[in-house]
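What follows is a short report on a single structure.
The complex is shown incomplete by one protein chain, all other protein chains being positioned as in the whole.
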């Protein structure tokens, strides 16, 4: 629409189906003039669907397990070849908790699952940047974004060990972002998005409670996947070159609300004058 | 009970009646071996009640308008005379919004009232420290505490301009705390207390909504005035000498909650499996 | 360049000279297709310079004292008339400390000056939004931005009472932003900018120290006024519709740095192996 990413090259992790935020980012990046490679874990890919996205956006698909350095190295090398140069933007939208899937309560974790979920959801972000950094694969003033959730700062009981994984992920953004900024002028940020009805989000117990509560709490309501994609585009564009090491709340105002009128009404003593 | 403040001298602002946090602080400070002066605005003092407190704690009362430099200078000088030396601890528990009292909505403030409330609720803290600092009235390793509320960080719609005043107050704690620490080894902090059924708290519209919601959100429930006094004593004691420029949440965990199970239950779609 | 603000109407406060961030915002907003009114305090306007900006951007100038409700009402009404409709974006870039100008140390404030500086620097933001809100002068999904500085969160000793004013300003953004979001779908944010060599910035004592230190601390260096304008444009555009009540750090990463290698080098014991 605006040509904001004209000529820019990217890698987008995590487009699963058309509800995925990564899917919307791919569509919007395409509209804004970018070219990019789509990637996902071989096991998570639903080739039928992602092929549609690839076709629609003129992209190639390179499967990669984000916990495998070999896969990531191959991904980055091939991407540069396909796109004809270094990378300008990367979206990390990867997360999975086996404890959640298996129904283990937070107070009763299976630590093998915790380690595996940590590796996929958090450490994968370090691995991706490790490869990009050491291969000098990013252009100066490139932009790396990972999606996160406010459970990293505050307690959402059913978010389980994903909360802790997101806290680690956000810390990686700062820690690696320092070196990436200092050495390659690349910025690294996380976007903390409203609860969103994606495949990942829907896996969380009582998810409708999240959604409804956040909708009523936020002065602008919950942000949609498409709106998150718009914001991500802004963070990839040259308009935001000096924003780095930040966790950016994209949530209709939720994060800075104590209570909204509409929610408080439910809690006022009916006998109060 | 522990002799935590044995031999320490203090000034306590804002004890109005037995529900006041400042009142509880005075009682607890007395139990812990401190001597102190009680003060309040002449207009706010209910001499009958505060005299009981003074008697019970062996304290003298010195009225002072916290927006008057003359009154504050007199207060500090007389306090040092009465107590026989420099001051070890100060509690600032002062707040008042005329816009709230007059029922002016936040979007329709009377700015004369805003200025007046700002002067009483926020700037008074600067004035108090100004006098203490310039008169070199604090002992090394003394402790200054002001009470605040989380509306300084997040929106509680009915808190009105008191939210902004508390944000300013907390900023003063940092700004003045730097100079007080650097020059006199005095620490300055704010304690951000759960909603509390005091005279001041009760003035806020829909206050029961606040209370009930916070009670259900906080894993430990709301903190009481007495518990706040205990915490304040800890902050006046020698156990916390190196804590400064901080805003300390005393709220049963409220501030770091996104949602509690009990509140989320109200928002789950009844049709969800 | 991108037509990001095509058809949007705005009001820009605070363009003083070509070093002003507001000046750059005006230039960039013009490039992006917006029309707007320029305003400043009659006393601060340097008509020669601002007329050049107005000419260059096809704007009209309406003087307004941001502490006068009458002036602000006139400004908003006239702006809607001139621009032919409601407002889409507003930039508040106003700040002034008389205590700083007069050389009063923070620990020795003149409280009349404090009140006056507070009125101009902080309360003016409330007044502006009060008028916009009550006149229903903003279009749905409009965007209001005020410029701020990190002294609102952390101590920069020479920033004096401007630190406290900025804390209050940021609180207003949240408090008023709630009502503006809830009722008119308007978002309100503050942008916390690197120290910038503007007329306002330069007034602060030891300003070169600020600049050099922040430059060395920030992985991307200090953000320039033009880069800040770019970011502001992004916040005015439709790409950021769901971001509200936020304080957005635009600082090359400074805010999340503990220490940089280059600064630490200065502090390492030379005898350390």
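Just so it is clear, A, B and C label the chains in written order, and each chain counts residues from 1 on its own.
Going forward, a contact is a pair of C-beta atoms (placed from the backbone, for glycine too) under 8 Å apart; a residue touches a chain by one contact, two chains touch by 3 or more.
The model shown is predicted, which means the values in this text are computed figures rather than measured ones.
Colleague: Where the complex has a chain not shown, which of C:50, C:151, C:169 or C:220 is the residue touching it?
Modeller: Touches the omitted chain: C:151.
Colleague: Residue by residue, what part of chain C touches the chain that was omitted?
Modeller: Against the missing chain, chain C presents residues 150-151, 153-158, 206-210, 212-213, 216, 219, 253, 256-261, 263-269, 272.
Colleague: Could you list which residues of chain B touch the chain missing from the display?
Modeller: 2-4, 174, 177-182, 185, 187, 194, 218-220, 223-224, 227-228, 230-231, 233-234, 237-246, 248-253, 255-257, 260-261
Colleague: What chain A residues would touch the chain not displayed?
Modeller: 69, 106-109, 111, 114-115, 118-119, 123, 126-127, 129-130, 133-134, 152, 154-155, 157, 161, 163-168, 170-172, 174-179, 245
The definition used in the following text is that only the chains that are shown with their structure count from here on.
Colleague: Top contact pair of chains, counted by C-beta pairs?
Modeller: A-C
Colleague: Please identify the chain lying most centrally, where each chain is represented by the average of its Cα atoms.
Modeller: Closest to the centre of all protein C-alpha atoms: chain C.
Colleague: Taking each chain's centre as the mean of its CA atoms, which one is farthest from the centre of chain A?
Modeller: For chain A, the chain whose C-alpha mean is farthest off is B.
Colleague: Which whole number of Å gives the spacing of the CA centres of chain A and chain C?
Modeller: 30
Colleague: Residues of chain C touching 2+ other chains?
Modeller: 174, 177-179, 245
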